[in-house]
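Our next item is chain A:
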Amino acid sequence: MKYYLKLGFVLLIITVIASGILAYINTITQPIIERNQQIAQENARKEVLPAAISFEEVTGDPTYFIGIDSDDNIVGYTFVASLYGYSSNVETMVGINPEMVIEKIKIISQSETPGLGANCEKPEFQAQFSGKQKSDMKVNKDGGAIVSLTGATITTRTITNSIKTALNKLDIPIENTAEEVE
Partner candidate 1 sequence: MGLKTFSGGIHPHDNKVYSKDKKIEILPIPQKIVIPLSQHIGSPSKPIVQVGDEVLAGQKIADAGGFVSIPMHSSISGKVTKLAKFNHPTGITVQGIEITGDGEDKWVELSDDTNYMDLPANEMKDRISKAGICGMGGAGFPTHVKLSPPEGKTIDTIILNGVECEPYLTADYRIMLEQTEDIISGLKILMKVVDAKNGVVGIEANKPDAIKIFKNLLKTEKNIKVVGLHLKYPQGAEKQLIYASTKRKVPSKGGLPMDVKVVVQNVGTAIAVYEAVRYNKPLVERVITVSGKIVKDPKNIKARIGTYYSDLLEFCGGTTEEIGKVISGGPMMGFAIPSLDTPMTKGSSGLLLFNKKEAHKKQEDVCLHCGRCVDICPMNLVPSLIAHHVRNNDWDSAEKFGVMDCIKCGSCAYVCPSHIKLIQWIDIGKIKVSESRQK
Partner candidate 2 sequence: MNDVFAVSAAPHIKQKISISSVMWQVVLALTPALLVGIFFFGIQSLLLTLYAVVAAVSTEALIQRFRKVPITVSDGSAVVTGILVAFNLNTSSPWWLPVVGAVFAIAIGKQIFGGLGFNIFNPALLGRAFLVASWPTLTTAGWKPTNPMSSIFQSSINGLSNLPSNVPAVITSATPLGVVKALRDTTQISRDMANTVMDNLASMNTLNELFLGNIGGVLGEVSAAALLIGAAFLAWKHIIEWRIPVSYIGTVFILIYVFGGINGIFSASILLPVFHILSGGLILGAFFMATDMVTSPVTKKGRLIFGMGCGILTVVIRLIGGYPEGVSYSILLMNITVPLIDRYTTPKAFGEVKR
């Protein structure tokens, strides 16, 4: 029994030391990681809605951010659209102006086939979404305005549909603004 206690004790010591060190390192890295992530998100939001300088989070389905410029005007909204594509979940950060016209999009996470679906990260591809509306969200093969990636219609369709669905779901305040505009 003593022997086993000794074994347990040695193991205990090792784990204690290990976890101590890890906890210490964690306290250093964790804030950096979180900051990195925040910055990345913030940057992404700014990228798709360049006019905004600060954002206000509104939780819901989907959670969206209201973009506000230096004059406290609402310059638009950003949200993340996501759907399962060819072989992964494709997440797209979308920025729209108050008229619900897409400012810009940015693919923030995907692991589609490299060289095919993964080409959706190319700027040329993402650029075509700028200035499009909900009704344009259709791939050219299905008669829409979005030119699909070569050999990756599925991915293209996924992105397009995800944005469309998200736009459909994003309701109250945007409708309000739209009405105001009208």
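Inclusion criterion for the candidates: all candidates are chains of the complex that A comes from, given by their letters.
Here is the rule we use: contacts are C-beta pairs under 8 Å (C-beta built on N, C-alpha and C of every residue); 3 or more make two chains touch, one makes a residue touch a chain; residues count from 1.
Just so it is clear, the model here is predicted, and its values are computed rather than measured.
Novice: Given the candidates 1 or 2, which is the one that touches chain A in this complex?
Specialist: 2
Novice: What residues of chain A sit close enough to touch candidate 2 in their complex?
Specialist: Chain A residues touching candidate 2: 86, 116, 138, 140-144, 150-151, 154.
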